[in-house]
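All remarks here apply to the structure that follows.
A protein chain is absent from this complex, but the other protein chains hold their places.
Up next, chain A:
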Amino acid sequence: MSKDIGKLLQKNKKHILEDWMTRQLADATLREDLMSNEELREQSNELLNALLKNITDHTIDTQSAAFDEVNEIISGISISRARQGFTPRETGIYVFSLKDALQKSLEGEIKNDPQLLYDSSIQVNKMMDDLGIMTFETFIKGREEVILRQTSEITEISTPVIQVWEGILALPIIGTLDSARTQVVMENLLQEIVETGSTIAILDISGVPAVDSLVAQHLIKTVAATRLMGAECIISGIRPEIAQTIVHLGIDLSNIVTKASLASALKYSFGLLQIQVKKSPNKV
């Protein structure tokens, strides 16, 4: 792109902005409920300023450092739009309607040099397509960040170790027990056994949807590790359908103390620790 084209567009900035705004306001996807027209104009003006400032080179490279400012503004716009509830399509139209406005301006200014008009149109189009793609990438990246954060939060919060009594720990497991989860569960449990000096750990699997051979193996390993620490490990929360499935599948849990509910596991633990829980005969 020759410097003249950059200057030419720069000179026509006002017109381009007006044309772009008209196109945006005319579009059926305009979201006046999410953003006022003044705000939209301000945002558009900022982007156009940054963009035209950088169209001075012979070639336009949206990956170059010169475009950092533009890229930053575009990313900011698409992320904030994603959060505000704009669809990717609406954000896409925002960028692509600028392409139309720029194209119109080129056509108006370069009347008698078809080759130049062709070359500069191609370049402007390519640049705007790149920026359009970037809005989608940013949009998706924003979403992915949220998902990643939630995933790690879930792994963290879903493996709490609770001291239910002096010497008794309970660990409710919710969801699937894959290798990564088992590692976290085991580490947390062994750590807590040391810290609290507990001698009994109850693994409650009420929240585990299915016990296949992999989950069973992870459970067996966790029980073995707990025993190595000198503590007894009880598995509770075995629902009737899980019990039937385990038997048919052929998993042998006969070496492990299992209970139907956390309550019965607790009762069993009291027995082991020779603790008696009694109703007081008189009101205190």
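The criterion applied here is as follows: contacts are C-beta pairs under 8 Å (C-beta built on N, C-alpha and C of every residue); 3 or more make two chains touch, one makes a residue touch a chain; residues count from 1.
Basically, contacts and distances are computed from a predicted model.
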(Q) When one chain of this assembly is omitted, its UniProt record names it as which of these: "Lactate utilization protein B", "Serine/threonine-protein kinase RsbT", "Glucose-methanol-choline oxidoreductase" or "ABC transporter ATP-binding protein"? (A) "Serine/threonine-protein kinase RsbT"
Q. For the full complex, which residue in A:Ile242, A:Ile256 or A:Leu272 touches the chain that was left out?
A. A:Ile242
Q | Residue, one of A:Pro114, A:Gly230, A:Gly250 or A:Pro281, that touches the chain absent here | A | A:Gly250
Q) Which listed residue (A:Thr22, A:Gln163 or A:Thr176) would be found touching the missing chain in the intact complex? A) A:Thr176
Q. Looking at the whole complex, which of A:Leu40, A:Val161, A:Ala216 or A:Leu262 touches the chain that is not displayed?
A. A:Ala216
Q. Which residues does chain A use to touch the chain missing from this display?
A. 176, 178, 209-214, 216-217, 240-242, 244-245, 248-251
